[in-house]
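The complex is shown incomplete by one protein chain, all other protein chains being positioned as in the whole.
Letters A and B mark the chains as written, and numbering starts fresh at 1 in each.
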Amino acid sequence: MSILIAALLLLLAATGAGVVLTRAPRRQVLALSVNGLVLALLFMALQAPDVAFAEITVGAAALPLLFLVVLASMKMDRSPRPPDEP
Amino acid sequence: MTPKLRLALFLLACIVTLPAILLLALHMPAFGAHPLPYGDAIDAAAPGERHISNMVSAVNFDYRGFDTLGEEFMLLCAVTGTVVLLRGSRGEALEARPGIVKGRRILPRSDAVVLIGRLFAPLIMLFGIYVAVHAMTTPGGGFQGGVIAATSALLVFFGDGYHGWRGVMKSQVLDALEGGGAALYALCGFASMAIGAPFLTNFLPLGTLKDVWSGGLMLVENAGVACAVGGGFAMIFLEFLEETRTKKGGAKE
Partner (left out) sequence: MNLLPWLVAAWLLGIGLYGIVTSRNYVHLIGCLAVVQSATYVLLLAAGYRWNAIAPIFYNHPPGTPAVDPVLQALVLTDVVIGATVTALLLALALQLHKRRETLDPEDLRPLRP
């Protein structure tokens, strides 16, 4: 049991560094998702199932999706379009 | 302040605090061998006093219920801020055209994505409601169940496209759900004051241990939190996804 917790803590340190050192935002989203998954596994190993529930949903699904939607809407072309286009 | 100066100052701060952090880590209580007495007291007292078996829900909704009230209103403020920022600058009209990105075609949705979206959206919504309802017996609660149910609504977007998504997510309903959930939690507190007890006292019948309908007032508070968190997250998703649509006509942002 202590091996599992120690291994997950070291993996979390590595993925946390991965999130910071990935400078391109689109790639950082995937690193954030992996970080959320490892965090949820650590919470399960520390006997906290309620927190792991919340962290999996939020950290691996909802938050990366918000990042991706913001990045996608920044690449949109928002110049004025002619008013008679259907 | 140039970036190099900022980085140098940061490294200086790290070097100065590093001995303090090491000293602190050496003097922290041993990992796993120093249980805290407040948690032990709640583990010993709560199943008998409150008839529920999920200690985290007992702490969230009963022993520290006032903190959860504050957290809910923080959620309300953050969601309101997001909505005001995004909807205020965009208006409330439905936009039919997907966003245009230079050099990228708009592809039709693939059948596999549509099938998975339509199949799994109701299943995951059901799972979210199950998790929210079983707050008092097994791991779960309003916070987790609300987030799972809100995330399941996104699968409707993948499965049915923009018109299906807007057909399901009515912004007035989500507003009412979110505000109503927070108001329900506050009203629970005022209801206990109305009968003469302190704020948020558990005055409803407590039920039996290991039953889904145990816990008394905690059930109502849990329902309020599930509605507020689910409605809040769904509102956030709605506003962000609306940002990826183009405006009809020629209005500049």
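We adopt the following convention: a contact is a pair of C-beta atoms (placed from the backbone, for glycine too) under 8 Å apart; a residue touches a chain by one contact, two chains touch by 3 or more.
Treat the numbers as computed from the prediction; the structure is a model and nothing was measured.
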Touching the absent chain when the full complex is considered, from B:C14, B:L123 or B:M193: B:C14
Candidates B:Y38, B:F66, B:F190 or B:W213 - the one touching the absent chain: B:Y38
Footprint left on chain B by the chain that the document does not show: 3, 6-7, 10, 14, 21, 24-26, 28-33, 35-36, 38-40, 42-44, 47-48, 53-56, 58-60, 64, 67-68, 71, 74-75, 78-79, 81-82, 85-86, 89, 137-139, 141, 143-144, 146-147, 210, 229, 232-233, 236, 239-240, 243, 253
Chain A residues touching the omitted chain (full complex): 1-2, 6, 9-10, 12-13, 16-17, 19-21, 23, 25, 28-29, 31-32, 35, 39, 42-43, 46-51, 54-55, 58-59, 62-63, 66-67, 70-71, 73-74, 78
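Everything below uses one rule, namely that only the chains that are shown with their structure count from here on.
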Centre-of-Cα separation between chain B and chain A, whole angstrom: 16
Residues of chain B touching chain A in the complex: 54, 56-57, 99-102, 131, 139-141, 143-144, 147-148, 150-151, 154, 233, 236-237, 240-241, 243-244, 246-247, 249-253
Residue numbers on chain A that touch chain B, as the complex places them: 49-50, 53-54, 57-58, 61-62, 65-66, 69-70, 72-73, 75-83
